[in-house]
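Presented below is the structure to which this report refers.
FYI, not all chains are in this one, though none of them got moved.
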Amino acid sequence: MRPSKRAADAMRSVSFERGVAKHAEGSCLVRFGDTHVLCTASLEEKPPAWLRGSGKGWVTAEYGMLPRSTGDRMRREAATGKQSGRTQEIQRLIGRSLRSVVDLVHLGEKQITIDCDVLQADGGTRTASVTGGWIALYECVQWMKARDMVGPKVIRDHVAAISVGMYRGKPVLDLDYAEDSEAETDANFVMTGSGGIVEIQGTAEGKPFDEAELTAMLGLAKAGIGQLVELQKQTLA
Amino acid sequence: MRPSKRAADAMRSVSFERGVAKHAEGSCLVRFGDTHVLCTASLEEKPPAWLRGSGKGWVTAEYGMLPRSTGDRMRREAATGKQSGRTQEIQRLIGRSLRSVVDLVHLGEKQITIDCDVLQADGGTRTASVTGGWIALYECVQWMKARDMVGPKVIRDHVAAISVGMYRGKPVLDLDYAEDSEAETDANFVMTGSGGIVEIQGTAEGKPFDEAELTAMLGLAKAGIGQLVELQKQTLA
Amino acid sequence: MRPSKRAADAMRSVSFERGVAKHAEGSCLVRFGDTHVLCTASLEEKPPAWLRGSGKGWVTAEYGMLPRSTGDRMRREAATGKQSGRTQEIQRLIGRSLRSVVDLVHLGEKQITIDCDVLQADGGTRTASVTGGWIALYECVQWMKARDMVGPKVIRDHVAAISVGMYRGKPVLDLDYAEDSEAETDANFVMTGSGGIVEIQGTAEGKPFDEAELTAMLGLAKAGIGQLVELQKQTLA
């Protein structure tokens, strides 16, 4: 039995609220249960220095948590003077995941930055960020199309992410904070709309896992990501 | 005529949404028109080191802006590695303003941190932060009272803040970003519920101002802060 | 009765020593009683990057305190690795104040940096910095005129600053450290030679102040700044 009372394969209630940021070229407030992340897309007319003249653009991501998004207040990274290893690891993951479905040549010499700021955290902030970040990215590309800045094929597919874990010996989908703290294994999967795997990160916090468990977790993730992609489609419809 | 079409003495639409942060001891999402600030209060059981053994507590504030809260994306201060002078100036102002109405002896050896994070900016983020921060602080003290952690007289009064300015030669209330960018003088007033002045910061960006203009701006601010305090009262009722 | 035995409207003994820095284009050692600040002006042939091509120049300021300028030794900011919020707040104030009397178009695409380094502190270092900084700035512009680098109308007016406060319920002028530590309200005024107000910063450290007290403090400040401007004129004569 999960602390959340959810069935092993049940996700939390997920919602995408579009167009929440007046100034941004794209935005989405994504909620996975009590995890709320504000994703914005910001367009820059030129790519990073190392891509100038290449004909290609770039998509990158930054991630942050508000100090009191968590149970105990965290020190503000701007005050600490640096981003933690965890923050950097997550923003690199979000960027890689989104780039996996973008045609950087069709984007052209521009840069889109996806900012994912966690307003409230209850586990799964990185997967919510990838999933909601894709909506913000999509909106931004729509914004560009409306201004004839890009052609039709910039975004090649959906991308979404979900966490799975081994909790008391059973594979479960979409762990909240209470479940994540006690899980034996915590894994994050990023997949495209057509089911390709973009990223797997699985860590045994306690007991190592075996191939059968990996397969079971992958199965749960696939189903969950299928639902997320469906929700993305409904949101854009 | 103001760009916002408002009368010289008209504030933007102001609202306070309470209890928006699941984990915080107090919280308020304050909106002054398109300026939206999420204020949370976090209680620590012990005061800063320099107050240990003094019998007194402390109230402090931190301030941040989400990278795309503004028209052009700003660099994330956590990535830059330091808080700008402007950020530090604002958070010192918020902290001083809130402490002016708190009895630190009655608070006892504890610390309350008010985080003010700007989700969307359109001028007046510091005045919205003071005004909404007071609600978060009040909620936090209520939370403490409900647990018998403090007595009744911790918060002595309301405190609220508003900007005024000289715009094309006329004093106007509560400048939005477009007005602020063109104003000859920009001033921020912080006052208590009983009308005492806690802080004045007035800067002539263009032409210096004179005593009569200062008096006119003070008059507008007084009226505006009176309305804000009234709204705070309705919110808590 | 003030600790300094001065009358409520009496400033400390103020002096300006010009030409104290062999290498600088302008310099002034300003003394407000035991507060001593070395102000130098440094000319750069090009403006900051964001003004290139605009036809305009810039005046900026930096501020620092020697570690043992104070009663207790302060940590050296160069060793700490960053400038405090207070330092940044003060240097922004000095820069804004000086720019308010400079015609940046007549200055042309150049930058003048005013460094204000406190050799000894006894309250009022920011007001001494503005007042002495203006002398250094003036000398620098004279230096430029002597080399036909600028025309006659770069500096439009004098600017000077003074602190006032409410001390035991009475408005008093030019607080020293002992008075400042106990004052209910501490305010700094920056005004031009022609009496325009450039900046007001007033903070109630204890009891809030009211409009009558603000008016009384403004009156003291006006008179004090009038004397400072007179002294600036005598110094340049």
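Lettered A, B and C in written order, each chain numbered from 1.
Here is the rule we use: a residue touches a chain if its C-beta (ideal position, glycine included) is under 8 Å from a C-beta of that chain, and two chains touch if they have at least 3 such contacts.
This structure is a prediction, so every number in the text was calculated from the model and none was measured.
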item: Copy number across the full structure, from 3 displayed chains; value: 6
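One rule holds for everything that comes next: only the chains that are shown with their structure count from here on.
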item: Most remote chain, CA-based centroid, reference being chain B; value: A
item: Mean-CA-position distance for chain B and chain A (Å); value: 33
item: CA centroid of chain B to CA centroid of chain C, Å; value: 28
item: Distance from the mean Cα position of chain C to that of chain A, given in whole angstrom; value: 51
item: Multi-chain contact residues (two or more partners), chain A; value: 81
item: Sites on chain A touched by chain B in the complex; value: 21-24, 27, 34, 38, 40, 42, 44, 62, 64, 66-71, 73, 76-83, 87, 113, 115, 117, 119-120, 122
item: Of chain C, residues touching chain B in the complex; value: 82-86, 88-89, 91-92, 96, 100, 187, 191-192, 195-204, 207-211, 214-215, 218
